[in-house]
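Let me give you the structure first, and then I'll get to my questions.
All protein chains but one are shown in place.
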Amino acid sequence: MDLLTHLPALQVVVPMLSAPLIVLLQPRGLAWAGATAVAVLSFAIAVALAIAVLDGQTIEYAMGGWPAPYGIALSVDAFSALVLLVITGAAAAALLAAKPSIDQQIEVERQPLFYSAWLLVLSGLVGIVVSADAFNIFVFMEISSLASYILIAGGPNRRALPAVFKYLMMGTIGATFYLIGVGLIYMMTGTLNLADMEARIGDVTDINPILVAAGFITIGLALKAAVFPLHVWVPNAYTHAPHMVTVFLAACATKVALYVLIRFDYMVFQGKLDDHEIQFAMFVMPLAILGILIASAVAMFEGHIKRLLASSSIAQIGYILLGVSFVSMAGLSASAMHIFNHALAKGGLFLAVACLAYRYRDLRLNQLGGASARMPWTCAAFVVCGLSLIGVPGTAGFISKWMLIGAALETGPWGWGLVAIILISSLMAVVYIWRIVEALYFQAPIEGDAPMSEAPVQLLLVTGLVALMNIYFGLFPHVPLELANSAAALLLEGSR
Amino acid sequence: MTFLELLGYFNYWVFAIILTVGLYAVINKTNLIKKLIGLSIFQSAVFLMYITMDKVEGGTAPIIQKGVEDQIFSNPLPQVLILTAIVVGVSTLSLGLAMVVRISECYGTIEENEILDAD
Amino acid sequence: MILIFGLFLLTLLVITAIAIVRTEDLFVAVMLTSIFSLLMAANFFILDAADVALTEAAVGAGVTTVIFLCALALTDNKEKPRQGKGWLAFGTVGLLALLIIYASFDKPRLGDPDAPVHQHVAPWYIEKTSEYIDIPNVVTAILSSFRGYDTLGEVFVVFTACIGVLFILGVSPRRQTRQVIEKNSGLRHHLIPQVVGRLLIPFIVLFGLYVQFHGEYGPGGGFQAGAIIATGVILYALLEGEAEALRAIPSRVLLGMVVGGALLYGGVGVACMFMGGAFLDYSVLAADPILGQHLGILIIEAGVGMAVCGALLTIFHAFAAREILS
Partner (left out) sequence: MTPETAILVAIGIPLVGALAIALAGRISPNLREAATAVTSLSLIWVVWGLLPLLMDGGRPSVEVSQVMPGLSIAFAVEPLGMLFAALASGLWLINSVYSVGYMRGNKEQNQTRFFACFALALSATIGVAFAGNLFTLFLFYELLTLSTYPLVAHKGDAATVRSARIYLGVLLSTSIGLFLPAIIWTYSIAGTGDFTTGGILAGKLNDPEIGLLLGLFVFGIGKAAMMPVHKWLPAAMVAPTPVSALLHAVAVVKAGVFTITKIIVYIFGIDFLFEASSSQWLVYAAAFTIITASLVALRQTNIKRLLAYSTIAQLSYVIMAAAILKPLAEVGAAVHMVAHAFGKITLFFAAGAIYVASKKTEIHQLRGIGRRMPWTMAAFTIGSLSMIGVPPTAGFVSKWYILAGAFQANNLVAVFTIIASTVLNAAYFLPILYMVWFEREKEAGKEHGEAPFLVVLALCLTALLTLAFFLFNGPVIDLESQVVKGLG
């Protein structure tokens, strides 16, 4: 067995087949260890894949040995490799840190099921990313969605349940819309393979179903990706999920839906439908801008730290979409880069929140007094990741904002307006991050609290590491940058 | 416009109507179980759409019989897809119902507005 | 003639759907949903989709209804009337309906053999199934080999739902007493259901097994078989009581079936890798590729059947046990 050629399949199969085994690991702690080992292995596979595609080539894999479009093909290129790194990295990092926090939030008997679901989310997400088949994407989307409902429903507060129910409703509608869109395209082209679709869609003469399909797919995936104004499920789901789940999902779940959206629009529709670029930009750009501004404004007035960060996530999705809506090399690479950088920043922030939550039961801002003295390392990590989210130079967040601004300037006379929006929203980010920082550093401790200490070392180490990575990738962003650039090149090539 | 043609449109229109009826229940009903019922109708509509497209005039179910030449078969692929989709549907449904049961235990109601009021 | 029947079925379908949404009695709604599924299954059958019809009947009309009823027993079976954002819902769905109808005018008409959907990939399957796999049922061939990876995903969806229900309902309800379980004795004291049911159960299970192993030749396969056998066991549980059914097949066994089925399927795929093929490339399993395909399909169908049967029963028990306990 030549391991290298099987990497795309192994990327999905390893976490997927481990999930049932994890259920059987009843003894305390074993399920965690198993799941973590698998997640780290997945990350290693993703790294190997990234190395293999760094020079811009695409790895294809025919499932069952059947050639595409008859069988299901997997394909990994620079863009997928970048997203794979984000997903597996987030899963592995969150799991490495997770044990103390999960032990606190989830009963021991239920933990094997929980970790099993975690691996299912992981395999579902990577399954979406590596798949080159429209229907197969749907199947794995459902695996990841169902499993993430489970993870979120693990939240100890009863409010997690209505939140996750809402997520389930909207997620299912989104997936079904996607399925309708795929069905319509299949009806008109007779194929499910993405590359094959692209080749055949140009021959379709009766264009109405294709247009409607594009609409269904875009809206369905936008629902999943929490694009404004279809984001209403996000704040509650992120807020009431177990803290480590928030770390994992906030870092990568919505981005995978965006990934599919970008794939579809660039690989299948763009360049094959008349004026699709313009329609796409006209549809997406206002949503992106509104999302950035409104969600940032909401975040400025939130009183709960997780809810605040969840609102910020919606705004960040807006940034990614904004770059995509430029339909240019610079815009796409900025978006791809922001997928990576935002995962780093937001993952780090939620990790720090998980550290705080280990000691503080109530995560409202006015309850967090004195945190800096009790948990100096946690707060320091929070500040670093917060700066990255704002986009302060020297952190990862700056790189993608800079690229996004550069791409906006290329768009012509409107460019400066877009730059102004990006800068204004950065200032809004300053406000909401700084509200938290003030609460952590300068608020009087609540009276009567027992003296508290730092979060467990395991949790803290990972948090610190992610914070440092925010700085590292702010100074040496070459690897993700190269992936992002060749991803953008591939996408644009595909749209021609 | 032949009769079959009309029936073809009729199939698509029924798909559209069922889809909207289901979605209407999902959006407009506050009862969580009713929402889930709406969701399952909504998904069933999509099954109908896929299966409608597999029909070939004069065709039969795609099961090859040895020795019989020149059979016309309906398209097997949508059927495969819908088999999968049905499973996905029932899985989502059971997960949703499990949540509804827990919500009912925690809140004592399964009406969305009452749940919102309770928190 | 059959087309007119189809027209009739479709109209009924619409009426049922509207009735479901309008009724405020959830029990009625669930029962109508079951009817809705049966109508849908009949419709699928008219459209030459025998496998799908079988599945829809077993799952939509059978298993789904039971789970709904279990959930209803644990909650409330009356919907509270309210006025509200009707205009918003109407606006949204109306727009949607118009969009689809707009698209429908460019769609190829029903049954047109020249429609693109019948041109590209589909004929290849019909043509090559005999050559590569050599089983009569093309649907099964696609399901388990050409697109076997999708089916693996499907099994894991079921697995996910199973552990999800276990996880979510794994929280202990407030009151928990052993005695109550004993009290629920199903329909043991009702003579007619007892007799009829007992007569039916062996046939249901037998039919399930037939569907399982005959899937390569006629409509059916692991999924349908799993659902049918699960229905049989559920019927047993309804007749004899929850505890009795669990005594017959303990929940650990059920979980073992789910895990085992999923792993069996995946294991075949991995074995293919070790034997030099791609993941799920059954051709390498035996010296003769066609034999390998047969072997692979047989094993994975067994895996699917186990996993689905186990998962559906686990889900049922999770709901039913709660019903008694709370």
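Letters A, B and C name the chains as they come in the text, with residue numbers starting at 1 for each one.
Just so we're on the same page, a contact is a pair of C-beta atoms (placed from the backbone, for glycine too) under 8 Å apart; a residue touches a chain by one contact, two chains touch by 3 or more.
Everything numeric in this text was worked out from a predicted model, so none of it was measured.
Considering the intact complex, the chain excluded from display touches A. Considering the whole complex, the residue from A:Ala44, A:Val108, A:Leu290 or A:Leu423 that touches the absent chain is A:Leu423. As for the chain not pictured, it touches chain A at residues 387, 392-394, 399, 402-403, 405-406, 409, 419-420, 423-424, 426-427, 430, 434, 438, 441-442, 474-477, 481.
Basically, only the chains that are shown with their structure count from here on.
Shown here, the protein chains touch in all possible pairs.
A straight line joining the Cα centres of chain B and chain C is 12 Å long.
Annotation: 31 Å between the Cα-based centres of chain A and chain C.
For chain A, the set of residues touching two or more other chains reads 135, 139, 142, 146, 149-150, 153, 186-187, 192. Along chain B, residues 19, 23, 53, 77-78, 81, 84, 88, 91-92, 95, 99-100, 102 each make contact with two or more other chains.
Residue ranges on chain A touching chain C, taken from their complex, read 1, 6, 9, 13, 16-17, 19-21, 23-24, 61-66, 69-72, 107, 109-110, 113-114, 116-117, 120, 123, 127, 135-136, 139-140, 142-143, 146-147, 149-150, 153-154, 184, 186-192, 196, 200, 204, 206-209, 211-213, 215.
Those residues of chain A that touch chain B in the complex are listed here as 135, 138-139, 142, 146, 149-150, 153, 158-159, 161-162, 164-165, 168-169, 172-173, 176, 179-180, 183, 186-187, 192.
The part of chain B that touches chain C in the complex is made up of residues 3-5, 7-25, 27-31, 33-34, 37-38, 40-41, 44, 47-48, 51-66, 72-84, 86-88, 90-95, 97-102, 104-105, 109-111, 113.
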